[in-house]
Every structure is written in structure tokens, then in C-alpha cells.
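Have a look at the structure below before the remarks.
In this view, the complex is presented without one of its protein chains, the others remaining in place.
Showing chain A:
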């Protein structure tokens, strides 16, 4: 194959076949995908969770992962947040002409490794190559499907006053890493994306607890936006204790320099768990027993005081609103 992706590789002809067999099947192949049928044949029944997501991250390589692993983690996590075991994913690649073949290979290899670790099979895929400038290097869409094992399934509208709000670890790591890498910012302390599949931990969690009201991964918009979505859907108030929020010192420092709020930065390996307070200790015990939940802690409580709002209780004891992000965060003048 050429050392760069050419338009020919998206032609549907021999070049496409070579790309699929020599690259995609090499890293993603399995009995179902290898049949190269127009659609996958799956034996699934009962309550299913299905989710789709498109990954357009810039840069495509970053400390802690790349767009290939991220495309698996993101979709696996979305399915798992429904109290489901993710089983299969599909992937669609839209590649800019001229992308180095080595880069594509690294991305597909990372996707294969991430899928294997998450225990999902890639059962269908698509590859398109578009002229230079039509996309930014590479876009990937993934769709995932899984079996829901919790009844009722956790849902963003199921939070209740008195519930504990738990987070599985530090927030803002991924968002600051992406921003820092994109802009070539050299932070004093290295930050790394938390991108990871959370499904194995989530299954242990839902199997070990009688009642989980909400599971949600605070990706784009960060913790603050996700909690606003939940309080709005559930018509409850979330009182967050600022001093309990886990944020790495290096993330705090980077955000402070750039004028950003880590509570609005994306996370790709963390989840919120909202459940009755009496189950909080057990939930934290399960989360902390897994490396991906080692930093789990309670950060707040749901109340009926200000329905639909997120209130931050500061270390001084003052209270203020923590609203939803308006557009993207932008660095400030001073």
C-alpha cells in the first residue's frame, strides 16, 4: 500500500479491498466482520441499549490515547451507562486524502486493542476517503449495542432528593490534555487523557447494588453541564461540595493559566453515579476496588431546594449557581 491514504482507497475497487484486508481486518477482524457481508448477523434479544457517536478530535494523537481508542471508549461507555453490557460496535471512517498510512495503522490498531479490552467485537464498518481539506485528517463514527442487565435501566430523569452524587475520579484531565496538545502548550506538569472503557467496572457496580438511579459519563461540557442535564430532567437540585471535587493540581494549574474551568472540561474515562445515600458507601467500595475508580468519592447530594439547578457550596460556606456552559470555553484576556 501507498505510504499515504489516496482517494483510490475509497473507490470501492481493489485498492479499497486491499486497505480493508491488509489493515482493518488485521486489527479488527473477527468471524462476523471477516465475512464482509453488507450487514452483520447478530443473535441478540431482550432489552437492548444502542448508541452512536462521531469522533472529530483534534489532535488525533494525544497523551493517553488517539482517535481510534477514543472512538471505542466513548461508545462503549455510552452503552454501559444504561446498565448494559456492550457487545458489538460498528465503525465508519472518513479519511482525508493524504493521511499518512502509518497514522491510520496506529489508529486502527488502537481501536482493535481498545475493543478487545472492552470485550466488544467490531461487526461492521465503512471506509470513505475524501479530497484533501474536506475533513480534518480523520473522522470516525462508532455505534454500539449491548444487553441491558438492570431493571429499571439507569436514566438521567431518575435522580431523587436524598440521592448521593458520586464521581469515579478526577475531572478535566481529558479536556485539558486535548487543549494543551492542540495549542502546543507546555504545562509544567504533564497531563494525560483519562480515556478508558468503563464497562467492566460499571457491570460490577450495577451487579453489586440493588438500586442505581443515574449513570452518566461527563464528556463534552464536563461535570457541570452533565449535572445540569440531570437536574433539569429529574427536576431536582444538586448541591455540590466544592472542596470534595477531585481535580488534579496540574489540571487546576493549567486551567488557571488559561482561564478555564475544569468543571466544564470533557472527561472520557469518568462517570457519575447517582443513587440512594444508603448505598453510597457500598458503591464507593466497588468503584475504588477497580483502578479506573480508584479516585471515586462523593461530591454532593440531590435535594429539592432549587429544582433543576446545580448549586456549588464553596469552602467558605457560600452558595452559587453552577450553570450550563454557553458555547465552548474560551481563554480570557487577563
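One rule holds in what follows: contacts are C-beta pairs under 8 Å (C-beta built on N, C-alpha and C of every residue); 3 or more make two chains touch, one makes a residue touch a chain; residues count from 1.
As a convention for this text, contacts and distances are computed from a predicted model.
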item: Undisplayed chain, where the name is taken from the UniProt record, one of "Hydrogenase expression/formation protein", "Glutamate synthase", "ABC transporter permease" or "Thiamine pyrophosphate-dependent enzyme"; value: "Hydrogenase expression/formation protein"
item: Omitted-chain contact residue, chosen from A:29, A:59, A:253 or A:308; value: A:253
item: Where the missing chain touches chain A, by residue; value: 183, 185, 249, 252-253, 258-259, 306, 309, 311-321, 323, 326-327, 330-334
